[in-house]
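In this view, the complex is presented without one of its protein chains, the others remaining in place.
Now for chain A:
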Amino acid sequence: MASSQVVKVLIVDDDVLTRRIYRTMLFRFGFEITEAGDGKSAVNQFLTGNEYDLILMDNDMPSMDGVEATRTLRGMGIPAKIIAITADANSRGAFLDAGADEFLLKPVNFTVLTDILKAFNFLN
(Lines give C-alpha, C1' and ligand atoms only; values in the text may rest on other atoms or scores of the structure.)
Protein backbone atom coordinates (compact mmCIF):
# COMPACT_ATOMS: atom_id res chain seq x y z
CA MET A 1 0.00 0.00 0.00
CA ALA A 2 1.12 3.61 -0.52
CA SER A 3 2.70 5.24 2.53
CA SER A 4 -0.51 7.10 3.47
CA GLN A 5 -3.18 5.14 5.36
CA VAL A 6 -5.88 6.38 3.00
CA VAL A 7 -6.45 4.09 0.04
CA LYS A 8 -5.34 5.92 -3.07
CA VAL A 9 -7.21 5.02 -6.22
CA LEU A 10 -6.57 5.85 -9.84
CA ILE A 11 -9.66 5.65 -12.06
CA VAL A 12 -8.69 5.18 -15.69
CA ASP A 13 -11.51 5.59 -18.20
CA ASP A 14 -12.05 7.92 -21.13
CA ASP A 15 -15.73 8.38 -20.24
CA VAL A 16 -16.39 11.28 -17.87
CA LEU A 17 -19.71 9.81 -16.81
CA THR A 18 -18.15 6.49 -15.84
CA ARG A 19 -15.42 8.21 -13.84
CA ARG A 20 -18.04 10.29 -12.03
CA ILE A 21 -19.96 7.18 -11.01
CA TYR A 22 -16.88 5.33 -9.77
CA ARG A 23 -15.68 8.44 -7.95
CA THR A 24 -18.94 8.73 -6.02
CA MET A 25 -18.90 5.08 -5.13
CA LEU A 26 -15.31 5.02 -3.93
CA PHE A 27 -15.48 8.38 -2.19
CA ARG A 28 -18.05 7.03 0.23
CA PHE A 29 -15.40 4.52 1.35
CA GLY A 30 -13.10 7.41 2.17
CA PHE A 31 -10.73 6.66 -0.67
CA GLU A 32 -8.59 9.35 -2.25
CA ILE A 33 -9.45 9.51 -5.95
CA THR A 34 -7.45 10.57 -8.99
CA GLU A 35 -8.71 10.27 -12.56
CA ALA A 36 -7.00 9.63 -15.85
CA GLY A 37 -8.64 9.73 -19.28
CA ASP A 38 -6.47 7.15 -21.01
CA GLY A 39 -3.76 4.58 -20.47
CA LYS A 40 -0.93 6.92 -21.27
CA SER A 41 -2.06 9.44 -18.65
CA ALA A 42 -2.34 6.61 -16.15
CA VAL A 43 1.24 5.51 -16.79
CA ASN A 44 2.41 9.12 -16.56
CA GLN A 45 0.89 9.35 -13.10
CA PHE A 46 3.40 6.75 -11.93
CA LEU A 47 6.28 8.13 -14.00
CA THR A 48 5.86 11.45 -12.19
CA GLY A 49 6.23 9.73 -8.82
CA ASN A 50 2.64 9.28 -7.73
CA GLU A 51 1.66 6.13 -5.90
CA TYR A 52 -1.65 4.35 -5.89
CA ASP A 53 -2.96 1.30 -4.09
CA LEU A 54 -5.70 0.51 -6.56
CA ILE A 55 -6.35 1.14 -10.25
CA LEU A 56 -9.69 0.76 -12.00
CA MET A 57 -8.78 0.27 -15.63
CA ASP A 58 -11.00 0.51 -18.68
CA ASN A 59 -9.76 -1.04 -21.91
CA ASP A 60 -10.94 0.87 -24.95
CA MET A 61 -9.27 4.27 -24.59
CA PRO A 62 -7.35 6.63 -26.88
CA SER A 63 -3.53 6.86 -26.82
CA MET A 64 -3.05 3.63 -24.90
CA ASP A 65 -5.61 0.97 -24.09
CA GLY A 66 -6.07 -0.65 -20.71
CA VAL A 67 -4.30 -3.91 -21.52
CA GLU A 68 -1.23 -2.09 -22.73
CA ALA A 69 -1.31 0.28 -19.76
CA THR A 70 -1.55 -2.69 -17.39
CA ARG A 71 1.36 -4.43 -19.07
CA THR A 72 3.42 -1.25 -18.95
CA LEU A 73 2.70 -0.66 -15.27
CA ARG A 74 3.60 -4.21 -14.34
CA GLY A 75 6.75 -3.86 -16.40
CA MET A 76 7.59 -0.79 -14.29
CA GLY A 77 7.16 -2.92 -11.18
CA ILE A 78 4.00 -1.17 -10.03
CA PRO A 79 2.43 -3.35 -7.33
CA ALA A 80 -0.97 -1.62 -7.17
CA LYS A 81 -4.03 -3.84 -7.44
CA ILE A 82 -5.52 -3.48 -10.92
CA ILE A 83 -9.19 -4.18 -11.54
CA ALA A 84 -10.05 -4.19 -15.22
CA ILE A 85 -13.58 -2.86 -15.77
CA THR A 86 -14.61 -2.94 -19.39
CA ALA A 87 -17.48 -3.73 -21.75
CA ASP A 88 -15.11 -5.84 -23.82
CA ALA A 89 -15.59 -9.40 -22.61
CA ASN A 90 -12.98 -10.64 -25.07
CA SER A 91 -10.23 -8.72 -23.31
CA ARG A 92 -10.38 -10.80 -20.13
CA GLY A 93 -7.54 -13.13 -21.05
CA ALA A 94 -5.35 -10.30 -22.29
CA PHE A 95 -5.92 -8.27 -19.13
CA LEU A 96 -5.09 -11.14 -16.81
CA ASP A 97 -2.03 -12.03 -18.87
CA ALA A 98 -0.93 -8.40 -18.67
CA GLY A 99 -1.11 -8.54 -14.88
CA ALA A 100 -4.58 -7.37 -13.87
CA ASP A 101 -5.78 -8.82 -10.57
CA GLU A 102 -9.46 -8.88 -11.37
CA PHE A 103 -11.72 -8.47 -14.37
CA LEU A 104 -15.25 -7.07 -14.32
CA LEU A 105 -17.66 -6.44 -17.14
CA LYS A 106 -19.51 -3.13 -17.44
CA PRO A 107 -21.91 -2.08 -16.10
CA VAL A 108 -20.11 -2.69 -12.86
CA ASN A 109 -22.11 -4.28 -10.09
CA PHE A 110 -21.25 -2.24 -7.05
CA THR A 111 -21.85 -5.10 -4.66
CA VAL A 112 -19.40 -7.26 -6.58
CA LEU A 113 -16.86 -4.44 -6.66
CA THR A 114 -17.27 -3.91 -2.93
CA ASP A 115 -16.64 -7.61 -2.31
CA ILE A 116 -13.45 -7.40 -4.35
CA LEU A 117 -12.30 -4.36 -2.40
CA LYS A 118 -12.91 -6.29 0.82
CA ALA A 119 -10.97 -9.26 -0.54
CA PHE A 120 -8.09 -6.87 -1.30
CA ASN A 121 -8.31 -5.61 2.31
CA PHE A 122 -9.14 -2.09 1.22
CA LEU A 123 -12.30 -2.10 3.34
CA ASN A 124 -12.74 -3.03 6.97
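Please note the rule applied: contacts are C-beta pairs under 8 Å (C-beta built on N, C-alpha and C of every residue); 3 or more make two chains touch, one makes a residue touch a chain; residues count from 1.
Convention: contacts and distances are computed from a predicted model.
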| item | value |
| --- | --- |
| Among "Histidine-containing phosphotransfer protein", "MADS-box domain-containing protein", "Mitochondrial fission 1 protein" or "Exocyst subunit Exo70 family protein", the UniProt name of the subunit that does not appear here | "Histidine-containing phosphotransfer protein" |
| Chain not shown, touching residues in chain A | 15-18, 20-21, 24-25, 27-28, 60, 87, 106-107, 109-110 |
